[in-house]
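All protein chains but one are shown at their positions in the complex.
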């Protein structure tokens, strides 16, 4: 009998971070994939990851609507509560052998609690990293609930073990998102017209001299500041006056500040060089990054995939705080001047070297193989 | 302006474990107590702790009904989800400066998630201990969500720091439950008739030759076994044929196995020496223990208060697994023979020495003072 | 393609009231039964109807745990809220052509709201009756949400039409519970030993001179009174000093008053003539009634099945208020004297005549046939 592996995807970025593992599970002769799509991954205004998932040929076993409107911190907590109510029923029906939860967004806690409370062995992808903000609390709390840890770097591997987890069940598989970057690496051509393929709104800048990509999310511990933060970045990108592809933020408490900031800036400034996208298929996004002058914002893609692809990154503020970096990253504060200076510095520097700190491109395969072999356990004791 | 300290009590045993801290908060000139009573602490069949709380003169700020019936693992998860929904609203209305959560029962996770997701500084009482079972996962996960840690022993103090918490915010206050034991210690007389005062059902045994106390909870990771476990203990106590005061178990997945086991045993055996209680006020329970021949079961009271009071304990099974013990504890498996042998050994040994591993009797005062002084923070980064 | 008929059963009594319809749906060549068991029908302390359902050979499509503990009015409301959350997901997955909801217990509203809000045609069994109390509000509100009405009497038929429903979709099928009574009618022998088969607790009375059956539920609009009410009945039955089979109440706000009243009376009175049951399979229960001297309490079985079987009934209080009655029913208040007098009157009267006001015994067949034929609609306008 095949092991039933239930993977819960709750947001667009989590999908790219797990995609190659999903494929590998699907292809593995001893595994059966149960794919649950939930939360903002189902919602139009956050990029409707579910469409990409279906287009990529995955069968969705269950959909869970649990995002409570409000985009404040109370709603984030309640979204997690509803997630537990719903996922418990789903797990009860699907009866999986292992549940897999990805990364550290607030609502992933619902997956972790439902599985661990129901005595279902829980695997956590991408524990052990350090970032600051609420993600930091969520990530390590999930580590303490999880039975297996598939981490993305040596550093993370050590940290999870230091957290008292049994080293036997902590595996440095690398990050599955690097698997995608590895594929791009093979044929790194921007072989599509982003605006034609993805629509979006804004100008149609001339790309012949290169372009920048911006992806900046609100930071949950600084809710009130999210509008100010985004405006500084908008000013910086406006001032450098070069083509920009700008991506809308995730559904997080504070997204309204970010979104409002962007909308209002668009009304009051001439932004012919800006084009705004809601989302993009992961591979296309990586191709877009690969051919860009650099990524600006606070997405973990800058830390991870961009390191492997050698794409320069201006990393703004505290969101990726202490995550391990390659030498492609320049850390700056929120001010437009700092951002602008970094952009200029990038223009005057050679392309950064490639780094494999987050994996070699075979993480998905490794994870599937481990899921087929590891003993099924849901009982653990701290090692110290 | 006084700091608003919101303490959430979700079960009868948590109340005794925090009671002296509640009093100290109430009496502290710079603190205002917001007392939330939730989950099984409100329910008749789990001892209705809320009655004791009101009788003790505390004002209850809000009541939260969130226990989903079913007494299976799915219901435990859902109870936690409903708890998050409800407590988020409560916290949003009360707007506390600090939220306090007690110990490690599954539903305390709801308090921890609501507070930490809403950026309210979270204090955790009794982190850092080791027990095994789901409590183990819950306890350490809450440590990773909490901002302040009021632990009960040196061992726990070290463990929380090892978990990557900032040592500045980890305090070995001792356990407030020891404060109660300390009071009993001063006048350790059984100055009430337990049956007269608390009713209950069963025989009215002759106490002149001494009596035993039993409190055995189901162990959540071994749900199916709970009926077998309780029957072994019933047989042992039946065989030794001495007076027994028996306490009903908590509301946990598996309680039905335990309860059914007890009920069925009562129907088929002559139990004149047994008297069954639903619950008892904390001080009375400690007095009862103090004057007893010993405590049998798997309650943490055996590890903690009994250590301080020098009461012999037969600790059954894995529930208190690796918690630090005084020399008053004999650890046994679930079999009636092992239990019986330990009872006999206790009868032939001198009373154990008093141990202060879980505090000196001033934990409540220490906690209140710390809550009035510690800087308000809700942002943290792992120390390694 | 078969029509998918999703029937939601939320309580023990609803099961007997729909059972023959379930069988007929299962046997119908053009129908597929989707059976959802929810709320107290899943819970041990309310008779675990789910066990009977499975023993009767029905396949359960989904189980929904939604009873919030508390047994107060707030918990009843919240149970309904959780029911909506859960059933919406269930309906979304099962995608039924018609949803069937039974009778008027508070939590059946969850079925009605989920189905009607999701544009799924909704059939209501047993609308149009009059009883008083919250059931009254619930029943008629469900009528206004439902698209088809399968009512149990002429009186109910007229009332639903008066409520503005399209007469085309109001059908007097009779009550499926009468179908069971019809079967009993054929071979009305008490062919089992109730105590041997169903256990229960209490004395083992001598049945040779006949026995009474009691089933009395708390009345939700008089919560505080439920303990007093049950005590009056207990006194009456104690005084007449004849064998009694007593059934525990439903999970309703107030059940605790009823249960506590019973438990406490048992501790203080000698009740050798009383035997207490949690529940019984519907057919066995009807056989037990058929051979009894009469039914005491406020169950609708007294009004309905007992009319068809000619069993005398002492109907207590307001719960069955204005439901149509056969001449087998004596209505009394809550006082022990009134109850006692009615018992004596019954003993001195001939057996009542059989009445078919609630059907002829073919309701299940009629309902299944209608479900296979009626046009699928979920849009309606009031007729006046």
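Labels for the chains are A, B and C, by order of writing; each one numbers its residues from 1.
Criterion: a residue touches a chain if its C-beta (ideal position, glycine included) is under 8 Å from a C-beta of that chain, and two chains touch if they have at least 3 such contacts.
All of these numbers come straight from a predicted model, not from anything done at the bench.
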### Partner chains on view for the chain not depicted
A, B, C
#### Entry: Candidate in contact with the missing chain, chosen from C:2, C:162 or C:197
C:162
### Query
Which residue among C:94, C:145, C:207 or C:354 touches the omitted chain?
C:145
### Summary
Considering the complete complex, of B:22, B:67 or B:82, the missing chain is touched by B:82
### Message
In the whole complex, not just what's shown, which of C:80, C:177, C:233 or C:258 touches the removed chain?
### Response
C:80
### Task
For the chain that's not shown, point to the residue among A:21, A:37, A:53 or A:68 touching it.
A:68
### Task
For subunit A, enumerate the residues touching the unshown chain of the complex.
42-44, 65-72, 74-75, 78, 82, 201, 256, 267
### Query
Hey, which subunit B residues sit against the chain that's not shown?
62-64, 82, 85-86, 89, 92-93
#### Entry: subunit C, residues in touch with the chain not shown (by the definition above)
73-74, 76-78, 80-85, 88-89, 91-92, 106, 109-110, 113-114, 116-119, 130, 132-134, 136-138, 140-145, 159, 162-164, 220-221, 223, 321-322, 378-382, 384
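What we mean here is this: only the chains that are shown with their structure count from here on.
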### Summary
subunit A onto subunit C, same sequence, C-alpha superposition: rotation to the nearest 5 degrees is 180
## Note on the structure
subunit B to subunit C, mean C-alpha position gap in Å, rounds to 41
### Task
Express in whole angstrom the distance between the two chain centres, defined as the mean CA positions of subunit A and subunit C.
52
### Query
Of all the residues in subunit B, which ones touch at least 2 other chains?
74, 78, 82
